[in-house]
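Working notes for the structure below.
One chain of protein is taken out of this complex; the other chains stay put.
Chain IDs A, B and C follow the sequence of writing; residue 1 opens each chain.
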Amino acid sequence: MSGIFGMNLKLSIFGESHGKSIGCVLDGLPPGIALDLEALQLELDRRAPGKNNLSTQRKESDMFEIQSGFFEGHTTGTPLCAIIKNSDQHSKDYSILKDKMRPGHADYAGYVRYQGFNDYRGGGHFSGRITAPLVFAGAVAKQALAQMGIIVGAHILSINTISENKFNPMGEADELLQEIAGKEFAVMDDAVGEQMQARIISAKADNDSVGGVIETIVQHIPAGIGAPYFDSLESRLAHMMFSVPAVKGIEFGEGFAISQMTGSTANDEMHYVDGKVATTTNHNGGITGGITNASPVLFRVAIKPTPSISREQNTISLAEGQDTKLTIVGRHDPCIVQRAVPVIEAATAWVIWDMLLEAKKWEK
Amino acid sequence: MSGIFGMNLKLSIFGESHGKSIGCVLDGLPPGIALDLEALQLELDRRAPGKNNLSTQRKESDMFEIQSGFFEGHTTGTPLCAIIKNSDQHSKDYSILKDKMRPGHADYAGYVRYQGFNDYRGGGHFSGRITAPLVFAGAVAKQALAQMGIIVGAHILSINTISENKFNPMGEADELLQEIAGKEFAVMDDAVGEQMQARIISAKADNDSVGGVIETIVQHIPAGIGAPYFDSLESRLAHMMFSVPAVKGIEFGEGFAISQMTGSTANDEMHYVDGKVATTTNHNGGITGGITNASPVLFRVAIKPTPSISREQNTISLAEGQDTKLTIVGRHDPCIVQRAVPVIEAATAWVIWDMLLEAKKWEK
Amino acid sequence: MSGIFGMNLKLSIFGESHGKSIGCVLDGLPPGIALDLEALQLELDRRAPGKNNLSTQRKESDMFEIQSGFFEGHTTGTPLCAIIKNSDQHSKDYSILKDKMRPGHADYAGYVRYQGFNDYRGGGHFSGRITAPLVFAGAVAKQALAQMGIIVGAHILSINTISENKFNPMGEADELLQEIAGKEFAVMDDAVGEQMQARIISAKADNDSVGGVIETIVQHIPAGIGAPYFDSLESRLAHMMFSVPAVKGIEFGEGFAISQMTGSTANDEMHYVDGKVATTTNHNGGITGGITNASPVLFRVAIKPTPSISREQNTISLAEGQDTKLTIVGRHDPCIVQRAVPVIEAATAWVIWDMLLEAKKWEK
Partner (left out) sequence: MSGIFGMNLKLSIFGESHGKSIGCVLDGLPPGIALDLEALQLELDRRAPGKNNLSTQRKESDMFEIQSGFFEGHTTGTPLCAIIKNSDQHSKDYSILKDKMRPGHADYAGYVRYQGFNDYRGGGHFSGRITAPLVFAGAVAKQALAQMGIIVGAHILSINTISENKFNPMGEADELLQEIAGKEFAVMDDAVGEQMQARIISAKADNDSVGGVIETIVQHIPAGIGAPYFDSLESRLAHMMFSVPAVKGIEFGEGFAISQMTGSTANDEMHYVDGKVATTTNHNGGITGGITNASPVLFRVAIKPTPSISREQNTISLAEGQDTKLTIVGRHDPCIVQRAVPVIEAATAWVIWDMLLEAKKWEK
């Protein structure tokens, strides 16, 4: 079990929701990468709550402070630690969380795993807040990738049963991806986005919550990145994605739908375009045999509805050793999908960069 | 990039379809595990082709030979190497595979990754044959898990558009899982299985291929196995599954469907049953916060249709640097889903055992 | 290349001498370990400079601040981050260090490795100051080991050519080890210690520096800890020790001297003592075949003289691309051996704890 991820770039994440600070250590960063600190902060701001009525009204500043590994505007090549201080927390009593296990949350699983010693306040290390350092790390990776011409973009494909169109699997305009990233609600079609937001507001009014699907594309990634057994690009991306709280599924290219296609329709035929190898379709999500094949990398992740809801639920009391009822009070997100978009992008960028460094080892 | 997987149990896989042998090294096996060698061979036989008209008519013996790490009927605790000799191969000319890239296969991706030096005969290291050592490793893990009372079972949920019922997410009878494992076509409902097989035969007659979905359940696994960031049980399982050729998606519990549920329906309420903690539903596939929560672990993987089909396809000729046509000749599987069942079970068992050892470190 | 060490306990270290803070992340700590924070601070104080005329007069507070992974007096099992703020640094100009490479230091090697982007102020990431987080980590490990009855102790065996007696390889009284740890100058024989200190003062007066040898013993460690190929206890300890700046050699038991013994004298015969297996001698330093054999673990590390000296030295100017002279100004340690004692103890404790967790995996 490890709070560290990556082969060549190792990301170490730490922190609890109500501890002193949360943060990360980025190990293995190549020296000499120029970082735009304002752009890094913007990525953190995309994830931050409290901006509108779609998310919790908690205000979290999420200002990062680099401690090491950065000098005169560039990475040094030594471990880069960034911390985000937790603001003064409400003095409210969290002890109910120590006793009554919230359904859909990690409370009970974590209680067993950590033998009752975990910091339960606000979800502790399981809190979605811990994705902030992940966004920081991924934002560094996104800048490095951009310097290589590689773009990572994502959109909200669906909220509950309301969907917009999928990305064109052969690629979208880079400008479109940037435009989406700049939106408060990351969709291509704002009209559909309005419906999605209405669905979230409706769930909130109903003391309920909703989930959705996020689709991600990586453009201009070269062929030859990845491996079969056991570090396929799909393996590495999936590994990372399931570390993001609330993700319950991932599929590449056509994904589950490809299981209903036939070989003659599912295979991506190949041809030369201006002397370069290309596929004519992209049912495989840009990856065959675990390795990029010159098409964009494309995948979708399923996000479950926020488990925190204001309705009474049946659960257990550990203290009493018997069944009980629980009504979660306080502010929580009726939907986390829109806030998860920069998290998924960040997580993607970190993996892609790590895999690109992997390929560099064999360069002639 | 690594041909090695696992944290405490490290599985190293090697081999090419037409090399001298394929095999694996199992590192970190606890000493003193009694192994039933016949049962190991049966698992390999489940995967082997040539048994019926649903798979390739190639006969592969897949007899394993343990080289080390096994003494007087037990694991020794030192690395266990097993090899499976490749039988004499047809002297047929595979050089077309060096030139014409098969659509849907890793040919082009592998060519770039390995800079043209990979053994292309029969797919080389990308061949599905390389899953045989994975089955061996997983079969060892299954025996170890069984000694702890933990059962891994799987069934063919669908072939193309034909599906049978899902497993009961709260668990099935262990005997049913064993019964399914003993079938040549691993379904619960043989009548549906007949339809699935007919669909495969029909695809074959059409010079085409089909895919499907495999569902897996892990029963009697204790709560508290796994972690958040970055070794969630979902992360580790997904990582492994996407190393299995042809897997294009994975989902836990309700998976993608959970994104269309609301929190009040998706949350698994908890209660005590005979003094033990249990959930009343299992929409989360037995995992919350990356950690088992006392329910069975449940997930599904999507398998794409076999990319080898006997139809003419458009592709590229690397030698000529231009577009060409390719018709793949020879024997190949019209569907690999039924042969993938023991592979998925094996891969699951390896991960679960690894994670159980992880948890042992913190035992008081 | 990695700023992370350990198999089950992963220690991630970050920081530069003149950055915002230095620190560490301790990953994999078992939950529920009670930590005595004052005792932790005492270990840091043992390493801190400025206490006497044997070390640099720089005052560094080295106060640690735990950010995460610690709750209500115990480890939580989640990553524990501790930072040590760097006090306001002199505004002095360090730019000479960017140009003129100090002999014996990592300046040139680091310049090449980090492509000129490393923070050169005060040695940056190469500064001995970065051992402070290592001491913190090891102090946590020492507390955990003490709770298991395992004691790590060290003494200054020699400074330059002045030596005191070696530890009795069969073990010393635990109280003696604790007594030594409480001394400002960690020797068994204070009279010899006086001579050693005089030697350091004399080197300082001569604008020169001296090194020495530290001997370490681990008592009450059970047999069966370690492995052959490739994680022998000697391998893991040596790996860690050579990460401590200025260490140039390590030897276990008789070490280099064993190469001049014969088998009949070097072999440690075995016998039963009160029904327990023991060796009659300990020429092998408690380890055979990479695994503890019931005797204390014993080793020595050689520490080179501090490379910073106030004499003029020949070196190169990178800016001018030609030979030059350099006289290092400022305060530096005429000897770091006495300050390295708690570092070596800490590094040892971390490795031993990690290896003990490794062994737990196989416990029945």
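As a convention for this text, a residue touches a chain if its C-beta (ideal position, glycine included) is under 8 Å from a C-beta of that chain, and two chains touch if they have at least 3 such contacts.
From a predicted model like this one, the values you see are computed outputs, not experimental measurements.
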Per the touch definition above, residue among B:R113, B:K204 or B:K361 touching the missing chain: B:R113
Where the unshown chain meets chain C, residue by residue: 1-5, 7, 11, 13, 101, 103-106, 108-110, 112-113, 115, 125-126, 130, 158, 160-161, 203, 206-213, 222-232, 234-236, 238-243, 245, 247-256, 258-264, 266-272, 275, 277, 279-280, 284-285, 287-294, 302-309, 311, 313-316, 321-323, 358-359, 362, 364
Chain A, residues in touch with the chain not shown (by the definition above): 8, 28, 30-32, 77, 357, 360-364
Residues of chain B in contact with the chain not shown: 1-4, 10, 12-16, 19-23, 25, 27-28, 31-32, 65-69, 71, 74-81, 83, 113-119, 124-125
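Heads up, the rule we're going with is that only the chains that are shown with their structure count from here on.
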Classification of the chain B:chain C interface as same or different, half of numbers criterion: same
Chain at maximum distance from chain C, centres defined as averaged CA atoms: B
Whole-Å separation of chain centres (CA-atom averages), chain A against chain B: 26
Intercentroid distance (Cα basis), chain C paired with chain B, Å: 46
Residues of chain B whose C-beta touches two or more other chains: 362, 364
